[in-house]
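One structure below.
Omission of a single protein chain aside, the complex is shown with its protein chains in their original locations.
Chains here go by letter, A and B, matching the order in which they are written, and residues are numbered from 1 within each.
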Amino acid sequence: MAPHGNPEAPASAASEINREAPKVAATTNVDSTTAGSVSAPDVTSGGAKEESPWSLWEVFVRSSRGLSHVHAGSLHAPDAAMALRNARDLYTRRNEGVSIWVVPAEAISSSDPDSKGSFFESPQGKDYRHATYYTKSEGVKHL
Amino acid sequence: MASQNLQSVPAELSPEEQEREAAGEAYFDRIISEDSRIEPRDWMPAAYRKTLLRQISQHAHSEIIGMQPEANWITRAPSLKRKSILMAKVQDEAGHGLYLYSAAETLGQSRDQMMEDLIAGKARYSSIFNYPTISWADMGAIGWLVDGAAICNQVPLCRASYGPYGRAMVRICKEESFHQRQGFEILLELSNGTPAQKQMAQDAVNRWYAPSLMMFGPPDDDSPNSKQSMAWNIKRFSNDELRSRFVGMMVEQVRVLGLTLPDKDIRFNEETKKWEHGPLDWNEFKEVLAGRGPCNSQRVERRREAHENGAWVREAAVAYARKQAQKENAA
Partner (left out) sequence: MSTQDTDFVIEGHGDISVGVHGAGASGDGSASATRITPGNALRPEDIALEISRGQVKPTEDVAEFALRVGDDGLILAQRLGHWISRAPELEEDIALGNIALDQLGHARSFLTYAGAAWGKSEDDLAYFRREHEFRSAHLFEQPNGDFAVTIARQFIVSFYQYELYTKLMESTDATIAAISAKAVKEVDYHRDHSAQWVLRLAGGTDESRARIIQGFKLVWPYVDELFEDDDLTTRLAEAGVTVQPSSLRAEFDRLTGNIMAEAELEIPGVPQALGGGRRGKHSEFLGYILAEMQVLAREHPGASW
C-alpha cells in the first residue's frame, strides 16, 4: 500500500477543514498557530533511519472567491503551520489562490477502488434525476 | 510496505487473490485501451508501476539537479531584471521537482528514499546537467535548447496514462512556458549586442545543441523500453519522432536569433516529411550517463551537502512539532 491514503479522491473534501494558522504577530500566541495533534509526525516509524522525514500533506487551493477549494498537489512539512506556508510558497507563487487548505495525507479516507461497481454505478440509469429526461415540457418558456 | 509494490506478483496466490489479480488486470487493460487514466489506488502491473516510478523519479531528480547549472549564474547575472528572472526560474525547478516527487510518492516510494538514492549515486537524472555553465549565454542556451527539448518531451506527457504524472506535467508545462522564452530572449539580446556578446551566444549554442538533441533519448532502434511505455500510454511519441520535430522548430528559431546551429547535415526529408540531423556522439552520451561527465560528481556532491547540512533543521522542525502536539494533548 502507498504510505498514505489516496490523495486523488478525498472522501470528505467538502467538509470544512478549518485549521488556520494565523501569522505570527507580536500579540499572537504562537502556541495556537500550530495544528492539532493530527499534525504530529509519525516519529516512531523508520527505526532504521535516525531522521524522521517531514510528513506528507495534501494542498487544496481556492483560486478565487466563490469557487471551491481544488486539490492542487502535495508537499512535505513538519506541521500544519509550516504546511500552509509551504503551500503558499509552492502552489500560489503565480497568484493562483486566495485561500489554502492543507490536510495530512494520512487523514484522508477514500473510497475503495476495488468496489467501484457497487459504489458508483448505481446512479447510472437513473435518468429521471436529470432535467434532460423530461422532454414533453420542451419549448415551454421559463421551465 | 512501499517496496512490495515493486515486486512482481508472488507465485503462490490463493484462488481469490488470483481472481482479484485477474479482475484488476482486465480493468487496467480496459482503462488503457480507452485512453483513460490510471489512479494511484487502481490495480496496475508491477512493471507499469516500476517503469513509472523510474521515469518520474528520474524526471524529478533532473529538475532538482538541473537547478545547479543555472543557480551557478544567479549571483553574476548581468542585470537585475535577468537576476530576478533567473532566480524565479531556478525556483520553479525546485517546485517542479516537488510536483514530480509527489507524483512518484503516490506509487509508494517516499521522497526521502528517492533523495537517498540520488545522493548515493544510484538514481539517474538527465545527463545534460552534467555539463558546466561557463558563460552567461549558457543561461540563454539552456532556456532555449534544453528547456525547449524538455517541453517537446513534456507536452505529450500531460496525457500520460498515470493520472498524478499527467497532472504534474500540466502544471509544469504551464509554468515552463516562460522558461524557454526567457532563454530565447537572452540569446536574442546577446546576438544583437556587441561582437563579443554575439560570440558568447554562438559558442553556447554550439556547446548545448548536441546534448539537447540527445535529451530525447537513444535512437528508436536502441531504445528497448520505449515500445512498452508507448503501449501503456505513458509515452506518446518515439524518441526520434520528438527529436525530429524539435530540430525543425530550432531551424526556424535560430534564424530569428541570427545564429547558426552547429550541424551542417540538417535537412528536411521530403519523402518522410521529417527533419534530419547530423550524427550524434552517443558514446559521449553513455559516458556522461555512466557518471563520467564533467560535472557528475560535483552535482551529486552539492545535493548531498545540501541534504546533509539541512538534516539538523528538518529534525528541529519535527521535534518542535512533536513537542507542540504533546503540549496540546496535555492541555
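Note that a residue touches a chain if its C-beta (ideal position, glycine included) is under 8 Å from a C-beta of that chain, and two chains touch if they have at least 3 such contacts.
Please read these numbers as outputs of a predicted model, since none were measured by experiment.
Peer 1: Write down which of B:32, B:90, B:107 or B:205 is the residue touching the left-out chain.
Peer 2: B:90
Peer 1: Just the residue numbers, please: which parts of chain B touch the chain that's not shown?
Peer 2: 35-37, 39, 64, 67-68, 71, 74-84, 87-88, 90-91, 94-95, 97-98, 101, 136, 151, 155, 158-159, 163, 166-167, 170-171, 173-175, 177-178, 181, 186, 189-190, 193-194, 196-197, 302, 305-306, 309-320, 323
Peer 1: To test your reading of the contact rule: which positions on chain A touch the chain that is missing from view?
Peer 2: 23-27, 30, 54, 61, 63-64, 67, 70-73, 75-78, 81-82, 85-86, 89-91, 93-96
Just so we're on the same page, only the chains that are shown with their structure count from here on.
Peer 1: Counting in whole Å, what is the centre-to-centre distance of chain A and chain B, each centre being its mean C-alpha position?
Peer 2: 27
Peer 1: Can you name the residues of chain B that touch chain A in the complex?
Peer 2: 1-2, 5, 20, 39-43, 91, 95, 98-99, 102, 105-108, 110-112, 163-164, 167-168, 171, 175, 311, 314-315, 317-318, 320-322, 324-329
Peer 1: Please output the residues of chain A touching chain B within their complex, sorted ascending.
Peer 2: 1-4, 6-9, 31, 34, 36-37, 39-41, 43, 49, 51-54, 56, 73-76, 78-79, 82, 90, 93-94, 110, 113-114
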